[in-house]
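Of the protein chains in this complex, all but one are displayed in their positions.
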Amino acid sequence: MTSKAKASTETTSTQSAPVKTYREAINEALRQEMRADPTVIIMGEEVSGGAGTPGQDDAYGGVFGVTKGLMPEFGRERVIDTPITESAIIGAAAGAANTGLRPVAELMFFDFIGVCFDQIFNQAAKFRYMFGGKARTPMVIRATVGAGMSAGAQHSNMLHPVVAHIPGLKVVMPSNAYDAKGLMLSAIRDDDPVIFLEHKTLYDTKCEVPDEPYTIPFGEASFNREGSDITIVALSAMVPRANAVADKLAREGIAADVIDPRTISPLDEEAILESVEMSGRLVIVDEANPRCSLAADIASIAVEKAFSALRAPIRKVTAPHTPVPFSPVLEQLYMPSEERIEQAVRELLEA
Amino acid sequence: MTSKAKASTETTSTQSAPVKTYREAINEALRQEMRADPTVIIMGEEVSGGAGTPGQDDAYGGVFGVTKGLMPEFGRERVIDTPITESAIIGAAAGAANTGLRPVAELMFFDFIGVCFDQIFNQAAKFRYMFGGKARTPMVIRATVGAGMSAGAQHSNMLHPVVAHIPGLKVVMPSNAYDAKGLMLSAIRDDDPVIFLEHKTLYDTKCEVPDEPYTIPFGEASFNREGSDITIVALSAMVPRANAVADKLAREGIAADVIDPRTISPLDEEAILESVEMSGRLVIVDEANPRCSLAADIASIAVEKAFSALRAPIRKVTAPHTPVPFSPVLEQLYMPSEERIEQAVRELLEA
Amino acid sequence: MQYEKDFLVQAYRTMKTIRLFEERSIVEFERGNIPGFVHVSDGQEAVAVGMCMHLTDSDVIGSTHRGHGHSIAKGCDVIGMMKEIMGRATGLCRGKGGSMHIADFHKGMLGANAIVGGAPPLCNGAALSAKTLGKKDIAVSFTGDGGSSQGTVLEALNLAVVLKLPHIFMFENNQYGEGTGVSYALGAKDIASRAGAFGMPAEKVDGTDFFAVYETVAGAVKRARDGGGPTSIEADTVRFNGHFIGDPQLYRAKDEVKKLRKERDCLTKFRERVTGEGWLKTSELKTIDQEVADLIDRAVEEALAAPQPDPSELTTDVYVSY
Partner (left out) sequence: MQYEKDFLVQAYRTMKTIRLFEERSIVEFERGNIPGFVHVSDGQEAVAVGMCMHLTDSDVIGSTHRGHGHSIAKGCDVIGMMKEIMGRATGLCRGKGGSMHIADFHKGMLGANAIVGGAPPLCNGAALSAKTLGKKDIAVSFTGDGGSSQGTVLEALNLAVVLKLPHIFMFENNQYGEGTGVSYALGAKDIASRAGAFGMPAEKVDGTDFFAVYETVAGAVKRARDGGGPTSIEADTVRFNGHFIGDPQLYRAKDEVKKLRKERDCLTKFRERVTGEGWLKTSELKTIDQEVADLIDRAVEEALAAPQPDPSELTTDVYVSY
């Protein structure tokens, strides 16, 4: 079955489901899996909130409200607020995963991997391999990524290329509520450590999300738009932008495939290559910084494995090689815009 | 002046200099710059050794002996042994760099970035930009990288793609003693944080290294072999392997450019593109894991900027997407070998 | 202790400036004039000012995400700060930093830091510079109660002792890390005793009493300048607002803040003390209040009129590869 076919199957199944936000979809996935599996726990800073205070419990439910309501249902034993010590949080999640639990640990901002990167890349990621297959480390690290909220240089990074580089980790980047729910359920049930990256600017976006639990397998891209003139691969918050560009071009009779890999490790190479074989033209839209990025990764795969089909240079539309500026004016320029995507597409079509 | 020309100038200047090891060359650069500039200090674990013990001072001079003899000359005030607390070490180096010193901090193994990554990527790397150009952070982080010593999964990584991804950092990877000295002097004098990666298996390699101080500018590749049939870009310990393959092919009349970028951030795109324009064929040899790697980065640059010259797919010869195995048998398979490089080259020549 | 009038005026003016800067930040944030995440520090003025009144421009401080007060206390230009948090081109950091990244190296302000526990390792470095270069300068890091458990902070405490660095660790215990109480997040009896167990003198002080802070800090500053190494201080203080502007503060008790404002307002306490002792007159304080209010008005006015950064600024102040 081709990737296009796979993707379409799923899309049809969502017809006439209730509309939910990305935030609600993730919350629902967590709740459903916690009901189904008593070994699933949540831990992190403010995942409930209010511990040791005179006011309300569940005061935050996560600073973006994603875990709201889970502590009241499952108790502080399973929704664990922690001190501000990310190495201790992620390390505990990894050790708990080794010994019978399925922890979902939250890093409030993925930028905080700096203070716990060892636990992720040297510990959790490597146990299975370096212990000769003995270890299972079924844990999820949820974190928010991305610019667009003027959160400044230390709260606005993507950083997914850093974890996609690391063997032993799986990396998930849902671009919409439907995918977020299905991928979260797969992430929790996966026996390897999974990095689950939620883009801050997507929390309030909505789409149809079935009430019943469902999973979306890792390594299967979805086709958001279909067309054989050009292939646009876009990730996370860049997907809606790529879609918008594709819609605009469609009105001019230019047909673009818009591919959302949904998981970047594993990556659905097949879907990308299949499309490039048809179109011969590839634009990759990635909000991360450009060097050693996922955009570079995908370009390198295409030029290695679909070389003869290529009819034009491969274009990466990314952030510049700079930190994220605070100023909203500069930050808008920092993120790949619809204009820049469109321009890249047009250049390739003319090449 | 083309890159090829630049590279040759340097090579001639090294004629008839004394032969030194990579280890000695780095030691000499550090010593010379510490003599010349009283603000240069060294800090890290065992950079001298013997602190608080009944035995000798300078008991190690670094676990690979690179800083041996510096403490006796410059004293414990400028060659500072530290506790095993990498965040404190790198953070102190960054803060010292902001306030008048030029610290050279050592991470014994670059694998230890996991416990101090925040200090590197969120702090040191970002000060200049996020403070609007006010901060200067002239620091060097020296660290050993690479497999080949059966040091196991947590002491054998490359990880240079992780830091090359980060804006604000410069990343240096010398492949020989001559470059190591000249690049170290440039690194210390640079006003940005520089990651200086020394491959464990290169310490005992030798070449001619002039006694007097000299610098090699960042962002200038060197051409190790010249030829227009194929371009081989290789890094760090992969350079000697690429050279060996080029020499073997040369005996068959196949002429390869072997390009050693020497610094990967900044990267001498010009040199690579210039060569690819001639050869139309590119192999990149990178000991790092493949995903979002420097190999991918370079491939993506070539397909974006030298597309019309390409006559074959671009091949990456890298480690597999696995942790580094301990077993020497497996570890040999893990690292890109001359055989694999040669095979990739031959495949492209036939393509 | 005997206080000069100028000193008292400066202390009051600085605390008042912080108070009004923060209160106005809330207003301007709500008006949509300040983007991003903003953490105000009103209630904690006495800690920042009681500490920084001991420092010169060549001493350095490292701050937190809640850094406006520290910045003002260390002498940063208030107008430049207001421009910065509004993201303007003429802000202290050209609009690239924002509220969580205000820095002014000329004033020894090494930066607010959006990573909890960010300042202590860096301030060790600044202290090391002073020591290595043979200067008498000292470094002061600010850390919250929540941040006090972060590994970077704990490592920094040890290194400061080992290298005998002129570094004062100021822990501001405002009882909360976001919506979590210190009684939950801190396993230790208190921050001071834990810091003290790392091998340095550690003290506790009422952080809402400017005079107590100033006097407690004095010994630590002297020790640091004289080569006696680091000190930790835990200041018991209060956060008058939410964790960030817009925080509904569900975790607080009803009337908690009202009570704190009544009983533990460092400005009220200061005013009572200085007028009670006859050191300053109420009218003098009122004049300062007015001057500060004018300054803040002007800051907002100028900031709102200041230009946005030029698009070219996106790629300056950093080496850009491609």
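Chains here go by letter, A, B and C, matching the order in which they are written, and residues are numbered from 1 within each.
Quick note on the criterion: a residue touches a chain if its C-beta (ideal position, glycine included) is under 8 Å from a C-beta of that chain, and two chains touch if they have at least 3 such contacts.
Being a predicted model, the structure only gives us computed values, none of them experimental.
Hidden chain, full complex: it touches shown chains A, B, C.
Between the chain not shown and the residues C:Ile34, C:Cys76, C:Val140 or C:Leu154, the one that touches is C:Leu154. Checked against the full complex, the candidates A:Pro83, A:Pro161 or A:Gly227 give a single residue touching the omitted chain, namely A:Pro83. By the touch definition given at the top, chain A reaches the unshown chain through residues 39, 41, 77-78, 80, 82-83, 85, 87-101, 103, 118-119, 122-123, 127-135, 167-168, 170, 192, 265-267, 269, 301.
Taking the whole complex into account, chain B touches the unshown chain at residues 45-46, 49-56, 59-60, 63, 81-85, 87-88, 111-112, 114-115, 149-155, 290-291, 320-323, 325-330, 333-334. In the full complex, chain C touches the hidden chain at residues 149-152, 154-155, 157-162, 184-189, 193-194, 196-200.
Operating definition for what follows: only the chains that are shown with their structure count from here on.
Note: centroid distance chain A to chain C, computed from Cα atoms, is 36 Å. Each chain gets a centre from the mean of its Cα atoms; for chain A and chain B, those two points are 32 Å apart.
The centroid of the Cα atoms in chain B and the matching centroid in chain C are 40 Å apart. Residue positions 87, 111-112, 114-115, 152-154, 291, 320-323, 325-326 of chain A each touch two or more of the other chains. In chain C, the residues that reach two or more other chains under the touch definition are 93, 95-97, 101, 113, 115, 151-152, 318, 320-322.
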